[in-house]
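What follows is an incomplete set of chains from the complex, kept in their original frame.
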Amino acid sequence: MNGLDIWMRENPITYVVLGSYAVAFLIFAVEIAMVRHKRKITLQQVRLMRDAGDEE
Amino acid sequence: MSGLFMLVIRRDLMLAMRRRADVLTTLIFFVMVVSLFPLGVGPEMDMLRKMAPGVLWVAALLSSMLSLGRLFSADHLDGTLEQMMLAPQSLSMLVLGKMAAHWMVSGLPLVLMAPVLGIQFDMSAEALGILIVGLLLGTPILSMIGGIGAALTLGLRGGGVLLSLLVLPLCIPVLIFGTGAVEAVSTGLSVASHLSLLGALLVLALAFTPWVTAQALRISME
Amino acid sequence: MAINWFKYSAPTTFYGLAGKLIPWFGISAAILFAVGLYIGFFVAPTDYQQGEFYRIIFIHVPSSIISMFLYLIMAGYAAMGLIFNTRLSSMMATAIAPTGALFAFISLWTGALWGKPMWGAWWVWDARLTSELILLFLYLGYIALHASIDDPRRADRASALLAIVGSVNVPIIYFSVQWWNTLHQGSTIKFSGTSMHVAMQQAMFITLVACWLYAIAVILARVRSIILERERHTKWITELPEVKN
Amino acid sequence: MLEVSNLACSRGDHRLFSGLSFELHPGQIMQVQGENGSGKTSLLRTLCGFLMPDEGDILWNGGDIRELEEEYYADMLYLGHLNAIKDELSGLENLRISAGLSGVELDEKEAIAALRRMGLKGRELLPTKVLSQGQRRRVALARLLVSDAKLWVLDEPLAALDVGAVALIQELIAEHLARQGMVIFTTHQPLLVSGMEMRTLTLTRAGSGAGGRMA
């Protein structure tokens, strides 16, 4: 833990950018990816349902 | 033999995974219980650091108790337990499978989560390491002892009271050795002796609890 | 027929409208983020007390504020869904929860990161921190309950009830925690935001708006998927261009 | 072959039956009759080894069932009042698991075929908690189709079933008997198995003198 402390004091900007902003934007990116994935899956399902419905 | 063991594990994990949220829920619950203590006790770090191992262990015990209550009772109510007893294989093996599945769902995630929570309590890295090893040895024991309790409380008639009184205190040694090991770090006492006692308990539990639980189930079913 | 039209109109028009709006919100969020962070990192001066560490504020404060407001908005939508039985409101509530939880998490994470250099600890049991943590739990409870119920109509109504009870409780929690903490001891190191530089204020305001726009874009995108999923039996869904091909 | 000799069973203060003896040979079927509470379920559960009889012996191929244990259980199949299915799992999963427990590995195709034969087409993948009472019973009964047990012990298999399903069960039982299987069952509804001599065992109500009578 001590090593981290020293490193942090020497490179505050790196610490801030990597620790907060990189993580925050990573989270945003993951959320966007999840939303897009969900849309893809849902569209697939809807098409599947429609095709199944047509057969009946 | 081991086929049945795997089948039961697979079945119970499937039941748990049916709601993927389930596993997460246990975890969040653990986090929440741990966070309650500072709220009750107050924010002084010194005191919190001292309480940490006890708090984490109690929270682990609690999450395993809350999820164990229904280990057999759900199967009992819908008749699956009867069918399990009619399986042409050893009941102990089957019981062991159920316990293992329970541990994977409710014990293992806690062990992995514990260090993060330890940081909230400002625990040292060494103490965290010991905590994890202790939990790895101890949580399976909790699942197994809890299994006996769950089996005994199935068909409670008068006698059951006495039995559940016996089971809960059985968990106390686990808690004491588990917390003791972590405290030994800070007081400089021997950690190894605590951990090896936990290990011995684990071996004992593995050897006896499945059989005892199977007997308890047979009694409860009559 | 008239009833049918009324019943389906809301999600139908909303689906198209949201689809058109999302890119605008998304692009302006990206631009504002860029501008805000530029000002925050290159224009705003170094704080004489905290050095460079204070620059976490441009993500920390917006996410804290948004996580709190989103809970209220979510509860509001949920209540509307429960009382007036409007399906779109329930879907909005469901769509807001994950974003709210993520912002609460970002707030906790960035706060912890800030705390290490400032207080020397990742975490202290300060009133504001604690209530933000509880807010995260409330979000997670809502999400977990919604996910555990199979029937979406039932899930909507049950979790709406929870959100409402939660929103009644949030102020109580807030004050109780504050009181709990101040009674104990002189509050731990607190940041005094009085002498904030203009550039800092500007940067924070701009990133706040950017975060709002981002949140709206993501929520709209999510609600579109939810509409598709829930309404998949209706005719208008099967006639959508993206479904047809 | 199942041999029961001089069996007696009591629950609480009530002697349900005593001096009960019968033999069941391959290809034979026996119905246990009696009023509500006359001890039919208790008899069947004693045959499963759940209940300890007060007196008497139960022999399977000459060995005591309490000593044979797993060997006996490999040969028999019991369906009780309860369905033994998990609400959260689908019919398919339930069937595969319950077959697995009794030692029969089942692949997906076989399981679906069995469920379809039980009239559950289109419901195979729904969690059983949304099924109707009769449909859940059918999921439980699907085990009859995939089991290779010799002795079937069925406690009111027809409960909650509609006429179509009752006919199907009759058919299944007839097939099983034709394969030299054995069946013991109880029911309050008429069950006719074509081309078979049905033996009946009547348990008389505890109050009016305990005992069993073979017909």
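A, B, C and D label the chains in the order they appear, each numbered from 1.
Operating definition for what follows: a contact is a pair of C-beta atoms (placed from the backbone, for glycine too) under 8 Å apart; a residue touches a chain by one contact, two chains touch by 3 or more.
The shown structure was predicted, so the numbers you read here are calculated from the model rather than taken from an experiment.
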> Any idea how many of each chain the complete complex holds?
Replying inline: A x1, B x2, C x1, D x2
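What we mean here is this: only the chains that are shown with their structure count from here on.
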>> Centroid of subunit A to centroid of subunit C, CA atoms only: how many Å?
In response: 15
> Just curious, how far off is subunit D from subunit C if you go by their C-alpha centres, in Å?
Replying inline: 57
> What parts of subunit C, by residue number, touch at least two of the other chains?
Replying inline: none
>> Where in subunit B do residues touch at least two different other chains?
In response: 19
>> Residue numbers of subunit B touching subunit D in their complex, please.
In response: 4, 7, 11, 14-15, 18-19, 74, 77-80, 82-90, 221-222
> So in the complex, which bits of subunit C are touching subunit B?
Replying inline: 121-126, 130, 133, 137, 140, 143-144, 147-148, 177, 180-181, 184-185, 188
> Across the complex, what residues on subunit A touch subunit C?
Replying inline: 5, 8-9, 12-13, 15-16, 19-21, 23-24, 27-28, 31-32, 35-36, 38-39, 42-43, 45-47, 49-50, 53
